[in-house]
Each structure stands twice: as structure tokens, then as C-alpha cells.
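Excluded from the complex is one protein chain; the other protein chains are retained at their positions.
== chain A ==
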Amino acid sequence: MTAATGFLSQSRSLRKLTFYFALIALGCMAFADIGISTRSPAHELALMGQGLLTPRVNDWGQWLEAVTYTVTFSLQGVSLATALGFVFAAYYHRAGVRFVAAALRSVHEVFWALIFIQVFGISTLAGVLAIVLPFSGTMAKVFGEQLEEVDSRPARAVEQPRGGRLSHFFYTRLPLALHAMGNYTAYRMECAIRTSVVLGFIGLPTIGFHLETALRSGDYSAASAMLFTLLALLYSLRFWFRAKLLWLLVPLSFLVRPLSAEWSGDNLQQFLRDCIPAPLREDWGLEKTQRWLLWLGEQVGNGLGNTILLAQIVLVLTGLLALLASTLNSRHFVAGWHRRMGDGLLLVLRSLPEYLLNFIFLIVLGPSMLPAILAMTLHNGAIIGHLLGRHSDELAPAVMESGPLCRFTYFYIPTLYQRFLAYCFYRWEIIIRETAMLGILGIPTLGFYIDSAFEFLRFDVALLLIAVSAILTLSADALSRHLRQRFLASDLNLQKRATGQHEGEVWTTQPR
């Protein structure tokens, strides 16, 4: 073997790891359905650009209503999820609690919403629950890890009183993690606003609802007004999402839009009955059951295959984009207002939910896997790129002076590569989860089959498929953890405290 390909024979080579991931992605590309089916994508894009420059709110009353719903959903969802996640985190050392948290977060918010809409109708309760459940699972994990990472000396210095675990926890462990937990909660609020916008696309009365209507009818001026509203909401968080104001805002949100639901016992009973797999419920014969199982197996096979296919392509493209885009936010390449512009672009891309990006690309490019690939690559690439660039600021300048290209290849990539891979692996689980969900927009990943099952009121099939997607997410998480432990230096785990990087989550909050 020559020196150039020697890495293939090394056991823990990062190059080999990258090579195999790229190879898999290339293989997936061969099977992926990628194409442009609209007649004049450039024309549609020009119309959108025009709309972007001429934002217009058609009905201010409606706008206020949508903004109120978006904010109250997020506030109620995050406050309840924080409380629940906190209780989970306090008992995170118990395997049962860890399992419940993992199961809750492995099901996408949109899938939770589809379930709760069936039970509670299009209602505030359905929307808030769809945020609370998965968010509490994620927050339990991050809070739990933050509490595990605190300096344990104070806890050891004070003897734990008999039966006084709670006091001990509040005096010697919680204060040490509280600041980090607060920062993470602020980041989750950002996510919650994005989520409540996405929930609008499936019918809840948030900004997303009007965004969808406007995009579908080609009213791009109205759409861009909603888009700017979303960006303004996310940007303004740093001014009003503060501990002192929340004492007022959270109760206010429950007063302005009280939790309500349209549900009846009969309805719930019917729903629960429909959740029992059809062969058991209807007491089918062997042959009919076999046909049903075959039919279900085909959906699982197709859904799983396409989800993995798409996710692997997106993972590698995300990595590529992140490496390149991170230079826009790195002092090794840009400075002054160039950098502020570059980072601003990354922050805007990061703020746009994948679902929305996918929806827009779908209009421009027509149905295929391409819109989803672009949407997820842009969103995730911007997230990792922003973090990676900011992290590179901590590195001393390259010793050897050279042009930007040489600096990028000889200094920047080698020194940051471990961290870069860590970020990508952390994001992998999330990419899989999103890929499965984006099927709702038409690509045949798991979400597509889940959505059609809901459409035909086959709740048993929908729940089974949701369980499959949850298992897939959990496996990606386990595999990613295995690869990280095998290939990446263990000190990356110690550093995550400083950069706010946590398993399954790559997050950052703005300095306040």
C-alpha cells in the first residue's frame, strides 16, 4: 500500500472514518431521487426575491393573533418542559428515568402534534403538549449531564443528611449548574419558537399557518413579512427572555391563551381502540393478517431505507458546508464587518426551520429529495459552521504564514478536525429525526407513511411507524456515541462544558 492510502490500514484513523462516511454518502447518492421538475425554477426564485424585498402584512389583527399564539405556545411549552426536565434530571442517575427521557425525545415534535391533534383537536393543549414532551426529554438529558459535570467536592464536603437528599441537592449541586441550565433553557426557547412555527404548517394557528397559506398561494410579500417576524422574534429573545421578566410573562401566557382542548371521552376511547393493531382489533384470519403484515413491512422497509439514505447524504454535505462556512465566522479568515456579515448569514440560516426551507425549495425545484437535502444541509451546516468558527477563535494564529487556502488545509482543518467530527456526530441523531419527519412534505421517508396513515385514520399503523422512527433515532444516538468514544479524544467531552456542546445537541446562546 502506498503512503497516500496508508490511512486505510490504520485502526483509528479519522481519515478512514471520513472516507467511509463519504463513500456511503456517494453510494446513497446513486440511489437517491434527485432532480428538478419545475419548468422555470429561476422565475419562481426571482418572484420570491421580489417578495423578500417587499414584505407586506395583509391583516394586522391576524398577524397579532399569529404572533401571540407562536409566543404563548413556546413560552408555555418551554416552561412546562423545563419543570418536567428538571425533575427528570434530578433523578437522571436512574436507568428508568434515562430511558423515558430518551423515548420522549426520539419522537419528533411534529409526530407528537399529529397524535395530540387526533385526541384534543386543533387546540392549545395539543400544540403545547407536542412541545413539552420531546423538549422535556432533551432537557432532562442536558440538565442531567450538566449536573453530573459539576465540581463534586462541595457535595462531598457536606455530609448528606439521612433522608435529606433534596436539601443536599439544592445546596451543594444545583447552584453549580444553574447558570449553564439557564443558558440552555434560553436556547430551547429559540428551538420552541421554531417548533411552534413548524406546527403551524400542520394546522395550529401560529405564524407557520399563515406562512404556509402565503407560500402556497404565491403571495411572497405576505410570506416574507411572516419570515421577518420569525427572525425578529428569535433575535428579540435576548431582550425579553430573562429570569426577571419570566415571572410575569409565563403566568401571562397562560392567562392570554389558556390551555384548552376539544375532546370527549368517546372520541378518546375510539382513538385508543384504533391504536390497537388491526389484526388484533378486528380479529382477522391468518391470511389477511399476513397480507397486512407484508403491506406494513413494505412501508417500514421503504421508509427506513429512504430515511437512512437521505440522512447519510445530508450528514456528509452538512459537514462539507460547515467546514467551508465556518471560515465566515473565524478570525483566521475574516475580520471587521466582513465577519459580522458572514456570521449574520449563518445565524439567519440557522434560525430558519428545516421544514420551512424544505417547503420553499419544494416550490422552486419541484418534488424530489433535492429540496430536503438542501434544506437540511443549509440549516445544520450553518449551526455547526457558526460554532466551529467561534471555536477557532481560541486557536493561536498559524505559525507559518501562508495564503488562505493553505491556511485552511494545512492549519485550520487539521487542528479543528476532531472537534468538527464531534459536532457532526452529535448532530447525526437530529438529522435522522428531521429526515424521518420531513417525509410529511412528500419524500418517501418514514414521515410520509406516518402522515398518510394519519390521513386514512389508521392510527395503529401510524403509531407503529412512529415507534420505528424512534428506534432508528435511538440507534443513531448509540452508534454516534460508540464512534465518538472510539475515534475522538476523550478530552472533547471535558471541553463541552466550555462551548455548550452536549450529546445530541449542538447549541449556543448569544452573549447577553
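Annotations
The rule is simple: a contact is a pair of C-beta atoms (placed from the backbone, for glycine too) under 8 Å apart; a residue touches a chain by one contact, two chains touch by 3 or more; residues count from 1.
Rule of thumb we're sticking to: contacts and distances are computed from a predicted model.
According to its UniProt record, the chain left out of view corresponds to "ABC transporter ATP-binding protein YxdL" among "Fumarylacetoacetate hydrolase family protein", "ABC transporter ATP-binding protein YxdL", "Cytochrome c oxidase subunit IIa family protein" or "histidine kinase". Residue A:Y171 is the one among A:F31, A:F99, A:Y171 or A:W247 that touches the chain missing from this view.
Among A:P161, A:G218 or A:P251, only A:P161 touches the chain that is left out of the view. Even with one chain removed from view, chain A keeps its contact list with that chain: residues 153-154, 156-159, 161-162, 164, 166-168, 170-172, 175-176, 178-179.
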